Each structure stands twice: as C-alpha cells, then as structure tokens.
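One structure is given below, represented as structure tokens, and several questions about it will come after.
Note that one protein chain is taken out, while the other chains of the complex remain in position.
First chain written, first letter: the chains are A and B, and each begins at residue 1.
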Amino acid sequence: MSDQTNNSVAFVRTEEVPSMPPPYTASGPVKWARDNLFSTPANSVLTIVALYVIYMILSGTMPWVLNGIWDSPSLSACREILDGKSGACFAVLTERWNQLLFGFKYPVDLYWRPTIAFVLFFFAAAPVLFFDLPRKLLIFTGLYPFIAFWLIWGGEIGTPITALIGVAVGYLVYSRLVASNFALGFFSGIAAAFVVWLVVGAVLPTGMIEEGSMRSVPSRDLGGFMLNMMLGVTCVSLSVPIGIALALGRQSDMPLIKYICVVFIEFIRGVPLITLLFVASVMLAYFFPPEATVDLFLRVVIMITLFSAAYIAEVVRGGLAALPKGQYEAADSLGLDYAQSMRLIILPQALKISIPGIVNVAVGLFKDTTLVSVISMFDLVGMIRGPILASTDWNGVYWELFGFAALLFFVVCYGISQYSQWLERRLATDHR
Amino acid sequence: MTTITDPPQGSFRLSMLLSDTRYRSLTLQAIAAICLALAIWYLGNNVAKNLAKLGLNIDFGFLGVPAGYDINQRLIEYTSQSTNLRAAFVGILNTLLVAFLACTLATIFGVLAGVLRLSNNWIVSKLMAVYVELFRNIPVLIWIVIIFTIMTAVLPGPRAFRGDEATASMLFDAFAFTNRGIYLPAPVWGAGSMVVVVTFLLSIVGVIGYRRYATKLLYDTGRMLPTFLPSLAIFFLPTILMFFIMGMPIGLEYPELKGFNFKGGIKIGGPLIAIWFALSIYTGAFIAENVRAGIQAVSKGQTEAAAALGLRSGRIMSLVVLPQALRVIIPPLISNYLNITKNSSLAILVGYADVTATLGGITLNQTGRAIECVLLLMLFYLVISLSISAVINVYNNAIKLKER
C-alpha cells in the first residue's frame, strides 16, 4: 500500500515550508488596535472621543507644567519671570517645602526627628503588612509607638519609658493569667499597667526639656503632611482593637451590651466626620473636668478614632458573619469558652477576611484627615488654605499647591490600595 | 433525667455570679450598665460644672430669634428677619437638594464609568481606570476646592458678556454659563398650559402601560412588540399636538443681562453646581467600582447560558446579567448615597448654604451657641442616615435570595 502511495504522487516535500508571516492586518499593533480600539463603529467613536479628551487634557496642562518655574521668592517675581507666558510657579513648593511637610511651627533643626520616625514606621509596619517576614520583628512594631512618640514630641525620655514599662508589665500579668481566665488576665493586665503608670508617674521628675536636640515640641506645633500621617496612623491603629471589641459586642447575646454597641456604631456612622470634628473643637472641652485642658490634637485623635472604630466594627462584623457556623460550633464542641474560642478560632479567621475592608477604611480615614483643616489645624490642606495662601508672597497660587497635595495623597493612597489588592489575592484561598 | 451540664442544685454562692453561666451574663450586663451610668454621670457632671463655672446654660431659645443674615439659595420663603430655625430649615432643604442631585448624577457617572471600564476598548477602559483611581485616592476636600477653583477660573463672569467686545456669549441666546451659575430659560405658564401638562403626565402613564402590555404579551404568547419607537411616539406626540391645539400656551422667559447679573429664567447657582459636580464625580468613582464588581460577580456561565438560549447581547445584559448584578450593586450604592449626604457638609467650602453652613456655620458664629448647634446638626444627619439605613434593610430583605 505504501509503495503505491509513494508512486502515485509525483512530489513529496520532505521539509516544512517556513510559515508565512500573518497578514499585517492580523498581527502586531494594527491587529491590536483593530481588536482593542476599532472593533465596532461605536468602539471607534469611543476611541476617538477618548483620544480627543486625552489630547485636550494634555494640551491644557503640559505646557503649564513643563514651563514651570522652580525657583523664585514670590508669586509676583515668578510672574515676572514667566512674562505673560503660561506656566506654573512650582517655586512655591520649593520655597515652602518644609512648611508643607512639617507645618510652620515645628523647629527647623528638629526636622530629622519626624523624618526618622517616618522611616522607622516602614520597619514597624512591615511585619504587620507582610506575613512572610519573621514574627520576631513584631517586637519592634510593639516598641515603635513609644519611639515615635519620643521622636516627634521629644521631652523627657521617662515619659515613653514609663508608658512602655506599664504596657510591658500589663502584658506580663496578662500572659500569666490568661491561661486560666481571659477576662481576669485582661483586666488585671490593664490594672497593672495603670498602677505602674501612676506609681512611676508620681516618682518621675517632671519638667520638660526646653533645649537641645530632644527638647519637647508641643503638639500644637505639628503640622503639614506630617500631621496627616500621624493622625492617620495613630487613629487607625487605635481604632482596630476598639473596632473589634465593638463588633464582638454587637454580636453578643447580652442585650444591654449589644444595644450599647449598636447605638454607638449607628450614631457615629450616621453623622459626618466634620460634625464630629466640630464636637472635638467646640464641645469636647466641656466634657473634661474643669481644671484640665486637653490638647486639640488629642481631642481630634479621640474623635477620629471613635469614627473609624465604628466603621472598622462594621467591617469586622462582616468578617464574623462570613465565617461558616460550623466554626463556632466546632469551637464550642471543643469545650472552649467564649474568650478562647474568639481568640483562637474565630477572630484569626474573621480578621483575615476583613483585612482588605480594614485597609479600605484606613485609606478613607487617611483622606479624611484633611478635614481637620476646617477646625483650624494646619495639616497639609490647612497649611495651603491658611498661612501659605494668606501670605503676601504666595497669595493667588492655587493649582500648584492643590496639585501637589493631590499628588501626595494619591501616591500614598494608591500605594495602600495596591497593597490591599495584592493582599486580597494572597488571601483568596477559595477557588474561583 | 439529669445531664452533666445541669448546674448543681444548692445554695447560692457569690462566686457563682462570675463562674455560673446562668448568672454571668447578667453580672456582666450589670457591670456594663454601671460603667455606662458612671461614664454618663461623669461627663454630664463635667459639662454641668464647666457651664456653671462659665455662667453659661444650654438654651435653644436662640432658634426663635431673627437670624439676621441672608441666604443666597432658598427653597422656602426666607429673609434676614426670619428665625434661626427657619434658616436651619433652608439649610436642611439645600442639603437634601444637593444630596438628591448629586446622588442622581453620581449614579450616572458611576454606571457609565463602571460599564466602560469593562469595555473591550483598551483606551476607554484604561481612561476609566485612571478616572476611578484618581478620584478614589485623593481626598474629597481637595477635589471640592480644585473643582470650585476650576469652575470660577474657566467660566466667564457676567461682565464678560457685556459690551461690544464681549468675550463670552450666550448659547442660542438662551443659556448662559457663568461662574456665578448657569442661567436657563424658564417656562411661562399661559392659559391652558394645564391641559398640556396633564396630557404630558397621561402620556407617561401611557408609555408605562404600553410597556407592561408588551411584556405581558411576550410572556403569554411569546410575541414580541417593538417598544422603543412606540414609547417615544406615545411620549412626545400627544403633548406636542396638545401644545399646538391649545395655541402654544407655554412660553419661555430667557435670561437677560441686566445690571450686575443675568435676570429672568432659571438660575442654578455656582456654589450648587460646584458642590453638586464635585460630589458626583468623586462618588461616581466609587460607584463605578461597585458597578464593575457587581457585573463581574455574575458568573460567566450565566452569560453563556443566556447566549445558548439564543438571546441577543443587549438582552443578556438587561434580562440576565443586570438583575443579578443589581443585587450586588445596590447595597453599596445606597451606602454611597449616604456618603454623599454626609460629604455635602463640606458645602461651606464653596459657599453653598447647606445646613452645616447655616445652622452649624453662620448661626453658630453669630449666636455662639456651639453646643446646641452641633447637637442639632448631628441630630439632623442622624435622622437622615437612619432613614437611609432603613431603606437598605428593607431592600436587603426584599432581594434576599429565596432558597427553595
């Protein structure tokens, strides 16, 4: 048979013909453009409209940006250099750079302190954000608040050390007692911490360092983007535990505790942050004992923390609700009590589900820290709307300053939201 | 019959309050109640002491006193001699107005951007991604200020319309876009205009009725009636006919430049436009993400199954994908509406007289009654939020997957 086949065909090609390149319309950029940009008439129209929009935006802004002046002492000088041409006066950024970042009152020679605190922040946050890092690093995370406090506010080293000792003693007491009873351990831990603070606080010599590199800086002098960062970081980290407690309380089967939590959460979520800030600035002072004044910074931290705690509580509640009932039942059937089952079984899983949501709340909160400018705190936006625009030199510069603020926030928030998406993919253990 | 968990019968000991599950929750709640009472007492006591020390008192009497200031946009009658309470109501209505407008526009922006982001047109989907990321990652406060500044800088002032070498002109001699607002022609209702309006309303009812009938026919017999063109015809033709039959009773009053400003016509104030647009475009980015997530949440199998049944792509979207996607989209959508309402409290940045600007702004400044004003302000927002939350709950219950 095979012979016949061989004989019946005059020519058999023995090697493969090199394949022809595909027609140019079916490959390369042309095909790509055809598939992605001009597949249907409607699509083509959309593409052209989109290109026109992009062209309009770029042609409007690019000359202005590229023509920008980076070095000039004031707006009028800058306008003189530009001589009627369109161009940005980025000089305001270079001239007021430090004020934009640190506020106008933070001592210039101490800028290195918040800068170090900022750099250390990444080391402290890393083990929380990336689970693969060695767990030992969490010790540094635990120490960080005290280091950062001392770096930013300065003053007696005794203050943060006292606080640290208190926390350490509290934790020690807690870890001793938690094996037998969580509640006992928890409350004794807190009590121990307070005892230490009061005792050491009474013994500690008072008086702030007024001179030198670690002299104390009052919190009124904080400002600029530093203030936004500090408010964001402090309030988010304080509100996570409060939020978890509120979420657990809302799930509780004790009606009184449940209703306290529900009322609190719904109340806070129902009002705009700005009214809470009004409370902080005009009302909260009346809630403290008459003989004490509490720093505006602290009052704002309290209100923002409560605000974000309510939102985080809702996120955590979602995580708790998403857990299959079997997990709760399994924990019960092992004979774990409430605290143990929550601590060892439920919360680790629920929190894992809630992390992206918590990160979203954190981004939202960080953006909302700009609202403090409305109550006369000089954060980044407050600096721009207040001292910089009010100064004779830079009266009338808007785009450059607000563009800069927008850029700064965009970089930070976009970074965090990319992290959140990465995390979501990492944590997606279900098959989809 | 006794099981092992049955508590031992016997005398009551004090330690049972904590260790016995029967009493523990009561004990804890009692402790919580005491703590709460103590906290309230402590704070209340501090407030009382502070106020007594300063000789101040909590008094809402200022609400009945003439406010003394004017408000540029008012939906109800208001003069500077009206009371502070009325000023607060003007503000409340303005808040509700801008919230309603912004919710509508934000939904349009969001749905458009969300759908376009899933478009297979590369450049459009990327452009939408840029839009979403840009607006989601920059504080709304900065956006409001930027958009307000852009609006005042780009649009011409009324002065630019004046004179021989006017640098700006009205669109069709009927629309004026100025940085103080947009002026539109206003309808003038002549005799018999009522008939036209009633006809118009009836034709809307007619369109709905026709659509119902078409759907019913489709379900009963499988026959499909054209819907688009007939609806259009029912919508417009009777009204237009009636308009001419009645002898064109509805005229238009065009805005005209008189004195400092345009007069006549309808004015949509600049501050309203700025805050409306800023809130819409900001929240639109969030809604776009919800819409995208909702559409993507509908599994591909649904689309494929619908295609296998022979449905056209438009019908797949409207009959199969969207109804399922809405279930995912609507709850976060409503919470975005809530956010719009709360963010509208930033209207003071653009000079829009919402409730934060009247009650929480000028009234507070002028009377100095900070505690009272802030309390009332929070109460108002709380009522709004709780009503919207109630709507969410009702909706969630209504769309709950009915498992069989």
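Going forward, a residue touches a chain if its C-beta (ideal position, glycine included) is under 8 Å from a C-beta of that chain, and two chains touch if they have at least 3 such contacts.
What we mean here is this: contacts and distances are computed from a predicted model.
Visitor: Out of "AIM24 family protein", "Carbamoyl phosphate synthase small chain", "Fe-S oxidoreductase" or "Amino acid ABC transporter substrate-binding protein", what name does the UniProt record list for the absent chain?
Guide: "Amino acid ABC transporter substrate-binding protein"
Visitor: Could you tell me which of A:Gln99, A:Ser239, A:Ser252 or A:Ser308 touches the chain that is not displayed?
Guide: Checking each option in A:Gln99, A:Ser239, A:Ser252 or A:Ser308, the one touching the absent chain turns out to be A:Gln99.
Visitor: Out of A:Ser219, A:Ser237, A:Gln340 or A:Asn360, which is the one that touches the chain we can't see?
Guide: Only one of A:Ser219, A:Ser237, A:Gln340 or A:Asn360 touches the chain omitted from view, namely A:Ser219.
Visitor: Which candidate, A:Phe38, A:Phe186 or A:Tyr398, sits in contact with the chain we can't see?
Guide: Counting the whole complex, the residue in contact with the absent chain is A:Tyr398.
Visitor: So which bits of chain A touch the chain we can't see?
Guide: With respect to the unshown chain, the touching residues of chain A are 76, 79, 95-96, 99, 103-106, 149, 153, 155-156, 159, 162-163, 194, 197-198, 201, 204, 208, 216, 218-220, 278, 281-283, 285-286, 288-298, 374-376, 378, 382, 385-387, 389-393, 395-396, 398.
Visitor: Considering the whole complex, not just the chains shown, which residues of chain B touch the missing one?
Guide: Residues 50, 54-56, 68-72, 79-81, 145, 149, 152-153, 156-160, 179-180, 258-261, 263, 270-271, 348-349, 351, 353, 357, 361-362, 364-368, 370 of chain B touch the chain that is not shown.
Please note the rule applied: only the chains that are shown with their structure count from here on.
Visitor: Averaging only over C-alpha atoms, locate the centres of chain A and chain B and give their separation in whole Å.
Guide: Centre-to-centre distance between chain A and chain B: 27 Å.
Visitor: Which part of chain B faces chain A closely enough to touch in the complex?
Guide: 25, 28-29, 32-33, 36, 43, 46-47, 49-51, 53, 116, 119-124, 127, 133-134, 136-143, 145-146, 149, 342-343, 345-346, 348, 356, 360, 364, 370-371, 374, 377-378, 381-382, 384-386, 389
Visitor: Under the stated contact criterion, what part of chain A meets chain B in this complex?
Guide: Within the complex, chain A touches chain B at residues 35-37, 39, 43, 46-47, 50-51, 53-54, 253-257, 260, 266-267, 269-275, 278-279, 282-283, 285-290, 363, 367-368, 370-371, 373-374, 381, 385, 398-399, 402, 405-406, 409-410, 413-414, 417.
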